[in-house]
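For this view, one protein chain was removed and the others were kept in their places.
Just so it is clear, A, B and C label the chains in written order, and each chain counts residues from 1 on its own.
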Amino acid sequence: MAGNSFGHLFRLTTFGESHGKAIGGVIDGCPAGINLDLESIQNELNRRKPGQSAIVTQRKEPDTVEFYSGIFDGKTTGTPIGFAIHNTNQKSKDYSHIKDSYRPSHADYVYDKKYGFRDYRGGGRSSARETASRVVAGAIAKQLLQGVHINAFVSQVGKMKLEKPYQELDFDQIESNAVRCPDQATASKMEDYIKAIKKEGDTIGGVITCVAQNVPIGLGEPVFDKLHAELGKAMLSINAVKGFEYGSGFKGVQMKGSAHNDQFNEDGTTKTNLSGGVQGGISNGMDIYFNVAFKPVATVLQAYETIDNKGNKVQTQGKGRHDPCVVPRAVPIVEAMTALVLADFQLLARTNKK
Amino acid sequence: MAGNSFGHLFRLTTFGESHGKAIGGVIDGCPAGINLDLESIQNELNRRKPGQSAIVTQRKEPDTVEFYSGIFDGKTTGTPIGFAIHNTNQKSKDYSHIKDSYRPSHADYVYDKKYGFRDYRGGGRSSARETASRVVAGAIAKQLLQGVHINAFVSQVGKMKLEKPYQELDFDQIESNAVRCPDQATASKMEDYIKAIKKEGDTIGGVITCVAQNVPIGLGEPVFDKLHAELGKAMLSINAVKGFEYGSGFKGVQMKGSAHNDQFNEDGTTKTNLSGGVQGGISNGMDIYFNVAFKPVATVLQAYETIDNKGNKVQTQGKGRHDPCVVPRAVPIVEAMTALVLADFQLLARTNKK
Amino acid sequence: MAGNSFGHLFRLTTFGESHGKAIGGVIDGCPAGINLDLESIQNELNRRKPGQSAIVTQRKEPDTVEFYSGIFDGKTTGTPIGFAIHNTNQKSKDYSHIKDSYRPSHADYVYDKKYGFRDYRGGGRSSARETASRVVAGAIAKQLLQGVHINAFVSQVGKMKLEKPYQELDFDQIESNAVRCPDQATASKMEDYIKAIKKEGDTIGGVITCVAQNVPIGLGEPVFDKLHAELGKAMLSINAVKGFEYGSGFKGVQMKGSAHNDQFNEDGTTKTNLSGGVQGGISNGMDIYFNVAFKPVATVLQAYETIDNKGNKVQTQGKGRHDPCVVPRAVPIVEAMTALVLADFQLLARTNKK
Partner (left out) sequence: MAGNSFGHLFRLTTFGESHGKAIGGVIDGCPAGINLDLESIQNELNRRKPGQSAIVTQRKEPDTVEFYSGIFDGKTTGTPIGFAIHNTNQKSKDYSHIKDSYRPSHADYVYDKKYGFRDYRGGGRSSARETASRVVAGAIAKQLLQGVHINAFVSQVGKMKLEKPYQELDFDQIESNAVRCPDQATASKMEDYIKAIKKEGDTIGGVITCVAQNVPIGLGEPVFDKLHAELGKAMLSINAVKGFEYGSGFKGVQMKGSAHNDQFNEDGTTKTNLSGGVQGGISNGMDIYFNVAFKPVATVLQAYETIDNKGNKVQTQGKGRHDPCVVPRAVPIVEAMTALVLADFQLLARTNKK
């Protein structure tokens, strides 16, 4: 209820602050009998972790996941999977300067108002560190989703856009560069741009595109829990996300119905896919694709004026080790949340018919 | 679970197909003691109903809501509010042509695949007629949200955009024209454009902008149930919606953090509001504003080729009374869903502190 | 959340007060493709309705269920089933005497305290009339539960007990008498006793035993949602219920483990069934059986002293048409709630394995 759980049948509950002892979670409802590849789970975490390249935060966090339950003889048992990632490299002193003051466009102010006080160290619960737990659960969801392929990649950094349609991209190239953009030429430019931004002590936003292929027909529920509505919520729940569009998205509003409609082939596939693989809230077997907009990280390493918790103006300076652009590290998070939504609906779809 | 409920504490469950006996719903968790203005509820329904102007579908449906429970002596009792809107003007014969064939970009095909068969009359459960129940519940939620102002309006039709920022608009003008665009000059152009589209037997998409003002600080939950994530899900669950963005949205990705951050005033308000009234998933007291993209209605009154449920090609022709552009009638739906989200979080916020 | 929904996947939400326009509900999550026998649904309602025999309340209520949605061509469509039972014979004047005063052992006092006021007519939402909606949903759940046999019967009225074990009873005899006790000799004595109680203007309690046979192995979830825990909650949620026990129940506490353990046969069945068909919260394929204790109805047709809402003593007199003993009419309610629990867990069990 308080919003730390996601999913209906395949359900993740997370806990943990960035500078507490550990973050982690519980996955309830994972079916029994999945032969878990634990290494691939850790690999997904490694894709998200700080310090992996020159264009992300230089914090060193091993982000090693430890499983406590729900796995026996290498297989899921059907009972809840409890796990934790211990925090090992937290420098709480880095944050004493924000104890009594509010960073602009952070959650500091609203947490104080909502709860009466806050764990100010590193943003506490509002830190994107929480998303590591999502990556763990998403990696398990991927293993449940046999045959489904989920690929996210960076398609925009600042004003710099990857102009090719996803069908022309080689998803195997996503991990070949630090930006996680599958087009090498664009990736190089983006990387240079992020480095320049970093040098300024500034940050920049970006867009991640995600494509889910080979999704069975029939996932998603007709009214409130439409497939794209849950995907949208999933994405918007990731830190820094400001927008979500799927299929034709915001551009589709400019089209006429006669041009926008996806005509059928005789096998039920469609000639075009402006629907984005979802019709009436339900997957139709075509590729599901969507864009996720990330704002620039709010922590800039510059001097600025703000207020303290007494309402006084204070001068301060951004410190610490932060990402100049969040999208490269957010790619595995987008994939994880996609996998959670699809796994949940796949289980639910087992109950559609008598 | 099957997705016909929305909200946690203030919770709406809806039922009904477009051509069944009635649609309706149950609102559970509405606090006791609200003096309900029943007329204003019906007024909201009237804003959504067909036949209200020349640019919307000419179906005649009175859409009269009948309350069955939960109200006594003019006040909510704290028990569930059951209601129904009887279907009175359904012409099922209009739909015999789609019984065995699939309309492009409709839910016909996926319903058949998901459930094994479908109530094909008027789209059945996939019809936007279901949203009338949301408007009823939203109108009650508005009455719970004393002091909060929610205004939605049409800000784009096709490529035609309302270029003024919302702060320069007079929300009192929204209902003064058929398009529900508060800028009369733009509204006139949009209206003419929709009429032209209608004459072609075609349809066109659009964007609705919604502004919620005077929202208390502290609504929304930190992680998965962020305020904007629930708003996004709420909007994406409305028929024909393809995208959602709040605050700086997709444009915000192009900005640098130093420019994007909303600097504080001494009273906790912010000098700018690129955050869109939500920080870390929690309302900060500033205006909440967001855009919702609607695709063009899939039913075009033109001849087209499609397939039947045996996989054969069939020639068909769009019939019936349909909207050439969905956004004017969707304005009250957007407001209703906004109210449902805010009412739910307002109740939940009562449990934040000891 | 406010407690008017039951079930996770097969989920019933009810609404309605005893003297409002209608009671009813929404069943969400019912799988598509069930050929509904509507007559048998109404038959279940008739088993519950007032006025059916000399030992129950003489109110006349037709209790005709009207379905609004979710059924097409005689089959469930997978979309929510909305239904209403219109109230037709309410005599609200009967209740003006309790408008400002509190009947002992009723919900009057606590409703006023909890909600600030109440719909006092006929008990409002606290009336057992609400259970008619459960019977509708339970009747549909029974049709989903092909092959499962659920039989409830009256096993005790006051101190008068049916001493035979259920294995010796002929469940076909349950409906052969007004008490719904399958042993005719005991039934006659109970009937006479209830008539005598009625003549006194008094009421008496009773016990209903329920047996569910042919339940698949594996229903129920290991920890909080154990099969018997949900059955217990389901029964305790019925008006006037004071206790629940399954299998060996309260008597089992007196036994030693060596005697209480159910030894296995080679086919996995057990030689005894003190477990009551549930082990570790999960059905084991043996008969599930349990007892439900009902207190005497609180409305006695006698003079009594009570207090009004100002805290003044008032003299009053029970009026109206009430049941002298609730258990005969509660039999179909117990069956309905059992069916709801089993149907829900049967759907959930589809997700246990990969």
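Convention: a residue touches a chain if its C-beta (ideal position, glycine included) is under 8 Å from a C-beta of that chain, and two chains touch if they have at least 3 such contacts.
Quantities reported herein were computed from a predicted structural model and do not represent experimental measurements.
Check C:Gly33, C:Pro62 or C:Gly252 against the missing chain and you find that the one touching it is C:Gly252.
Along chain C, the points of touch with the absent chain fall at residues 1-6, 8-9, 14, 102, 104-107, 109-111, 113-116, 125-126, 130, 156, 158-159, 197, 200, 202-207, 217-218, 221-226, 228-230, 232-234, 236-237, 239, 242-250, 252-258, 260-268, 270, 274-276, 279-284, 291, 293-300, 302, 304-307, 311-313, 348-349, 351-353. Contact between chain B and the unshown chain involves residues 1, 9, 29, 31-34, 76, 78-79, 144, 222, 347-348, 350-354. Within chain A, the residues in touch with the undisplayed chain are 1-5, 8-9, 11, 13-17, 20-26, 28-29, 32-33, 66-70, 72-73, 75, 77-82, 84, 114-119, 124-125.
Just so we're on the same page, only the chains that are shown with their structure count from here on.
Chain contact topology: the protein chains form a complete graph, every chain touching every other one. For the touching copies chain A and chain B, the fraction of interface residue numbers used by both exceeds half; the interface is of the same-residue type.
Comparing each chain's Cα centroid with the centroid of every protein Cα atom identifies chain B as the most central. Remark: chain B and chain C have CA centroids separated by 39 Å (rounded to whole angstrom).
In this assembly, the C-alpha centroid of chain A lies 26 Å from the C-alpha centroid of chain B.
In chain B, the residues that reach two or more other chains under the touch definition are 1-5, 8-9, 14, 114-116, 125.
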